[in-house]
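Here's the structure we're looking at; comments come further down.
Every protein chain except one is present and positioned as in the full complex.
Right, chain A next:
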Amino acid sequence: MSNLVILPIIIPMIAAIVLIFFNKSVRISRALTKLFSIISLATAGYITWYVLEHGTIILQTGDWMAPYGIVLVMDGLAAILVLTTNVISTACAFYAPYAGLEKRERFYFYPFFFFLITGVSGAFITGDLFNLFVFFEVLLMASYGLIVLGGGKVQLRESLKYLLINLFSSMLFVTTVALLYAVVGTVNMAQIAERVQEVEQQGIITTIGILLFFVFATKAALFPLYYWLPKSYIVPNPVISALFGALLTKVGIYSILRVFTLIFVYQTDLTHEMFIWIAGLSMIFGIIGALSTSNIKLIIAYNIIPAIGFILLGIGVLNESGISGSIYYLINDMIIKTALFLLVGIIAYVAGTSDLRKMGGLIHYYPSLGWLLFLSAAVLAGLPPFSGFIGKLLLLKGAFEEGEIAIVIIGLLTSLLILYSVVKIFINGFWGDKETMGTIIKKPINGLMAPVVALLTISVLLGVGAELFYPSIESIAAYLLDPEIYIDSVLKE
């Protein structure tokens, strides 16, 4: 039944509504959060299976035909991203009770959390440009609430910056949608794609495409527009940082992926060539940021930027290996960034500081924590058996096929430096004498570790069982490279 499509949006929304009523009782809130997360995860899992088995599901809301109403399109890409989102949200839901949020949990932490998931799922599923804007706002409003929740001085300062930059980019988004509507006369993505094809993407449409790219690049933190990200992502609680780092920028890069494989695909020598350079610059500047600091949270936050660069590289080269590499890397990065943010949250909690220069010798007290960090560093950098490797391999292969040798070299060097930046945490924080930090009182961290272990297991499985997942990813890439299939499935049913 086509109403399946709406469930990943509706279930978190109902959860948020119900949880507003139970804000006073932390115990009920926690239990309900876990329950709803698991229901949502199970639904997303079923939908993904259904879509990969039977093909795209289209929901015409309110029973209005495709270009007139809002269509929700659950294709393979949307389905696996919704599933990944739900995996992450479930992990965060199980981490949050131990994350030291007691006071904030009473002040509507969980409703904000679920509204964020609503917005993210909606943005992945929608097939309408203005509806995409609305879901962007839903997730941004929730993120404003989450970033300032608690009311610390730093939070206040960083949330102001975050709010201003996002308000500006939202305004630009509305303006761009207005321009596009004035030119093609529709906001339905399939119909826009059809009409852009008819006029062979004349100059004005390419201009609008580049404007739209800047909107999404601000949300996704690409090269010239990333300066707001690192600081504002580390001020809230680790669980909120993890949600932001895993979901918000990825929605931006997903929008770029969707729009530039569906709508603006007829002047690739202009736009997509630019993407490759922006991808390279994002990698370089992001990794310089990650190397420049000794704050462990900031290292992970800066690592988001080269990852987004890698994903954009695949969109830039626009061939089958490139796109499937982008998708693989996108999923891998969403999971591993959550795991890393949660891990550094635990490290900062047990060490009592997030400054690398003040810690050392933690391996004597928390061996499992140390080895988990080491494992996730290996996954992030893309060492062979793990999932980061396959994504990067496909991406670099795609770039190589297009003859972009410079970017391949930049990508390889960046990977090396990513590995260095995370292993630096391991070397400085975990190696060394037992006495470096004085005597540590061992804190219980089992509750915090469980979600991280689950995420890392999934991540490792993604890499080791690549044979299993790769065919579906490849078919999604083939599907994305042929916009006709999308247009036909939405408009001609």
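Assume a residue touches a chain if its C-beta (ideal position, glycine included) is under 8 Å from a C-beta of that chain, and two chains touch if they have at least 3 such contacts; residues count from 1.
Going forward, contacts and distances are computed from a predicted model.
One chain of this complex is left out of the view, and of "Na(+)/H(+) antiporter subunit B", "Electron transfer flavoprotein subunit alpha", "Cytochrome ubiquinol oxidase subunit I" or "NADPH-dependent glutamate synthase", the protein name its UniProt record gives is "Na(+)/H(+) antiporter subunit B". Looking at A:61, A:267, A:293 or A:319, the residue that reaches the missing chain in the full complex is A:61.
Mapped onto chain A, the footprint of the missing chain covers residues 1-3, 6, 10, 13-14, 17-18, 20-21, 59-63, 111.
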